[in-house]
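Written out below as structure tokens is the structure these notes cover.
What you see is the complex with one protein chain gone and the rest in place.
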Amino acid sequence: MSMSAVLVIGGGLAGCVTALELASRGIGTVIVEKDRRLGGKVRDYGCKAASRCNQCGLCIVGDLWARVSEHSDIEVLTESRLVDLIGTKGNYKAVVRDKNGSRVIDGISDIVVSIGFDGASSATSAQVQYSGGRGVISGLKLEQLLAQRGRHGIFDEAPSRIAFLQCFGSRDIQEKAPYCSRVCCGYSTRAARVIRHHYPETEITFFYMDLQEVEGGTYFDVLKKENIEFIPCRPVSIVKGSPNRVLYEQPGSGGRLVEREFDLIVLSEGIHPAADSDRIAEICTLGYDRNGFLKTISDSGKTGIYLAGCVSGPKKIPEVYAESLQVAQQIWGGVR
Amino acid sequence: MTDNKSNLQRVLEAGHFSVSAEIGPPMSANADFVRKSARALLGYVDAANVTDNQTAIARMSSIAASYLALQEGVEPIVQMTCRDRNRLAIQSDLLGAYALGLRNLLCLSGDHQTFGNHPESKNVYDIDSIQLVRAMKRMKEEGVFINGKPSKQPAKFFLGAAAHPFADPPELQMIRLHKKVDAGAEFLQTQSIYDIERFSEWMEEVRKAGLHKRAYILAGVLVNKSLKSLEMTSMVAGIKVPEHLIERMRKTSDQQEEGLSIALELINGIRRIEGVAGIHIMAVGWESIVPTLIERAGLLPRPDMPGTEAVSSEEAIREGGKKDA
Amino acid sequence: MRIAIIGKSPINEPLKERLLSEGLTPVLVENINDILGVVGQKGDFAIRTRYGDVEAGYVIATQGPELSNPVPEVPSLPLSGSSVQNILDKNAKQAVLLLDYPDESPGIMTEIALKKAAELARKRVNVVCLARFIRTSGGYLEQLYREARHFNAVFIKYSELSMDCFENAVVIHARINEGNETISIKTDNLIIAEKISAGEDIREMASRLRIHLDDEGKASGDNPFVFSAMTNRKGVFALHNTSPGLTNETKEMIDYTIAAIKMEMAAGKNSGHAVVDADKCALCYTCYRVCTHAAMAPDPNPDRSAMMNLEEACYGCGICVSQCPAAAVRLTEAGMEVKPEMAMKGSLKIFCCENSAKLAFERAKPELEEIYDKVDITPVSCGGEITTAGILSALHRYRKVLVAVCMDDACKHLEGNKRAKRQVLKAQQLLKSIAMDPGRIEYVQLSHAMPRVMAETVIEALG
Partner (left out) sequence: MIVAEQKPVKEIIESLEGFRRILIASCGTCVTVCMAGGEKEAVELKSLLDIWNKETGTENDINVVVPKRQCDVEFLDEIAVEAENADVILSMACGAGVQFMAERFPAKVVLPALNTKFMGVTRDVGLWTEMCQGCGNCILEKTGGVCPVTRCSKSNFNGPCGGSSGGKCEIDGNVDCGWQLIYDRLKALGRLDRLYEITDVRDWRTSRDGGPRKVEKKDMMV
């Protein structure tokens, strides 16, 4: 390992892109990953192409994980956590703990904090009361189903009615998420189109507030043309049953409550600060933005501590990729 | 018979509103068919076009069928396309036609052979229709063949060409009309008219250019038997059928009657337009209606022109023979 | 390093400043019509203009955007102008902001609209904002939205809209609550978010710069490249799809573009690329026309009458290789040729795009363990490299051939998958013409994230 190694905290999309870009320029990196494998959440995401590509951005990721694992200039420490950090730019010393104990890594020039994000905490939302159960899945779970789809579909049995609950845990002060997560409209409507592609008969209903991050008015019309229903409201609760029911105020009815049955309810969860945020903020001397995401306190060029990916706020896959390359570029420029 | 003029020419020169129709030769050697078709028109028209392998389908020749019609007392307008014959064949056929007593000639490019029943055939297009008109004019006036060599007794047809009020590009079609008249066309038969308003505009341009004074404009009217026939017609290049006419045909319970009344309205409309010298009626697949249509349009009786009645072909041949001798 | 800014755009100024601050030298060519073409490759472009060549290492196209009033028939103020000052000057009590309109929702205008709504509301003007969607997803827009509401700006979401005009006043009828209710608002002060279009010259610009535009006229619209401003032509960036003002979004795009330029500058030499055999080249320009990256050009060397590959522009996709009628182009790396000496196994040959099917196959390996010996897989750098001849010659040795490439609209090289499909169809037709089963050639489109689809396809192809 070269003297000027870079420590990457978190081996998800941002961490891996940064590490690979640095390594491809001859800079050794160490990735500290808390999980058993690299890849973070993106690794479970499914392709959103229906009859044609829907530009979800996942293709950019490709075989990133394999390339990182195989790269000789990248050391990957899985099931490990950063517990302490001492020193200054160009000469940090990190203490990393895994199941066998702690070890000290010397000679770290820069740190990349790329710990990613968490989904909606424990699948509850202050605005939608929900007590768990069969027939209700998170957006991430739907991603996993998409990732495992075969030629003939996604589900073992074609669902006849699917509801998407948008902004689940986003744009919500009580949920401490007073922001839009930016990705959910994109992934959930694309997923809906994949479902529509495989199951032309299935009723698909969105409970939503606004359609975000999908440019142009035409996209909404495309969705409607694909027979996807949009109801502009946030439901009150999910009533357990077989099937489950969504309880909501009929828009324009002056508050009349209505219940509708759905075989499958997808909670379009957003992006929240990672559970590890506070700990890492303390170790790496980072601050918080007004939404609770991490931000650097002083100039990264001076501290040698960089943020990459959703650690600093919601981002889409191509944005994370581009930002990570940019971070690698800055570090490389500094080292050079 | 003194000046050899055709009945049609005399009718037009006398200032009558002319009426012509069409005889489609059969796809056989059946002379009776032609005779019968001609007889049906006797007394109803001043002349009748006898088509030349129309829509590029091989049929009895226009000249032969014209001769049969003439024997029945109906004056034919021989059609000659540039598609099937080179200048040798055209000139020889036309000399023959004239010798048989045929006096009217309509010069055409001819529908492209890919439309017809011999799409595999080779086309000729040695000369184009305007060159043909000019060649026959020179033959008439200067007594020469296309090569400039004289003919002792040239053919002197009453010369016609086609006009396309709705074909594109309009400005160039108008230039082409000029050229046809310059080349020597004495009458111009138009493609079927369905849109009176647009035809009026076109006629206005014709009048502005003074072309109506140099050649007789004979407006084409196609009478359709059914909605299907009208729809088929509307797809022909150079014919524009307004949607409201198709709609009328679609809604009616009696398509034949509606087709007839549309044609009557068109004839009445056309007659009111200044500079139109006659009407040319086409009835593809519904020839039997033509006499009725002419009658109901109030175009009867047809003028009886002195000097041309019942030109027998034998007489014409004798006359021709005399002169040549 | 000289960076050419091509086109007329409000972002030219800030872009110029940023470039200067990064130590780069901006060169402006504002009039598209002055440009005859851009030749060369990244790091070494020459912009052919009517007044001579302008050299530049990189090119940023900024043409547009064109703003227009979507509802010219009613009196209104444009959102991006000095509308707020106008209304304040008038001491107006009330104003209506139309953020979008039924057939278009320029989310890019939301930031400006929210700011203006907040500003007016703060000055005690009664503000009503009408929108189909309130697009608050960028950085701090949600806060801005709350702020505007805090100052009593009213936001109403409509589904349909119509407007009547009474002298200077406009009455807006909006269907709200999923069309269950209609409200009417009268105002003398209507502010309308402008319609943003790429502008008339955009196609002209694209053809001169040889960059690909989508149906909406965007080069940087959903493109398959990492940086949104990247185009199909390396070293040429497009920033033409921006907001009229200098919003956060615009600033970010400029930052990303500059980062991307710097990365291109720092990138090592391109290894996988095409090579032209000058002796075989028929100078037919097919490669020039089919190359989606503008990486083929006539060789300027007067001693050689042939096309040449611009190595730095080339992605090594192989489209030119498969399409060259003179077989004069090859790739420095890989290639789909089935060589007799190649280790062959099994009865199924798979030609797969290494961007999609190859990765899906790798991921499907656990499922394919049992049949792994029965297939022989040749990855190609892009489906565009696949040829009819290659498929046919594989059929000499394998019972079946499977061609597996990217989904429609997913090809990194824009047309490689389409070309692959054409080659497959041609090969199938040729088989049919000699009374052989065209089913011996199978074709599938998938993404790298569809391992099960790949596995099922392979198993089915094996029969």
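Here the chain labels run A, B and C in written order, and each chain numbers its own residues starting at 1.
Rule of thumb we're sticking to: contacts are C-beta pairs under 8 Å (C-beta built on N, C-alpha and C of every residue); 3 or more make two chains touch, one makes a residue touch a chain.
Please read these numbers as outputs of a predicted model, since none were measured by experiment.
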Touch partners, limited to displayed chains, of the chain removed from view: B, C
Touch criterion as defined above, residue of B:E13, B:E142 or B:D168 at the omitted chain: B:D168
Residue, one of B:V34, B:M139 or B:A183, that touches the chain absent here: B:A183
Contacting the left-out chain in the complete assembly, out of B:H112, B:K208, B:K228 or B:R250: B:H112
Full-complex contact with the absent chain, from B:G43, B:G73 or B:G238: B:G238
Contact footprint on chain B, counting only the chain that is left out: 82-83, 87, 109-112, 114-115, 123, 125-131, 134-135, 146, 162, 164, 167-169, 171-173, 175-176, 178-179, 182-183, 191, 237-238
Where the missing chain touches chain C, by residue: 280, 282, 284-286, 289-290, 323-327, 387-389, 392-393, 395-396, 430-431, 433-434, 436
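Heads up, the rule we're going with is that only the chains that are shown with their structure count from here on.
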Arrangement of touching chains [line / ring / star / complete / other]: other
Chain nearest the global centroid, as defined over all protein CA atoms shown: C
Relative to chain B, chain with the most remote C-alpha centre: A
Centroid spacing, where centroids are CA-atom means, of chain B and chain C in whole angstrom: 60
Cα-centroid distance, chain A relative to chain B, in whole angstrom: 79
Of chain C, residues touching chain A in the complex: 100-108, 132-143, 146, 157, 176-181, 216, 221-222, 224, 226-228, 255-256, 259-260, 262-263, 266, 355-356, 359, 362, 406-410, 412, 446-450, 452-453, 455-457
Sites on chain A touched by chain C in the complex: 25, 45-47, 49, 51-53, 55, 58-60, 62-63, 66, 147-151, 171, 178-182, 185, 210-218, 220, 231-232, 251-253, 290, 313-314, 318, 321-322, 325-326, 329, 332-333
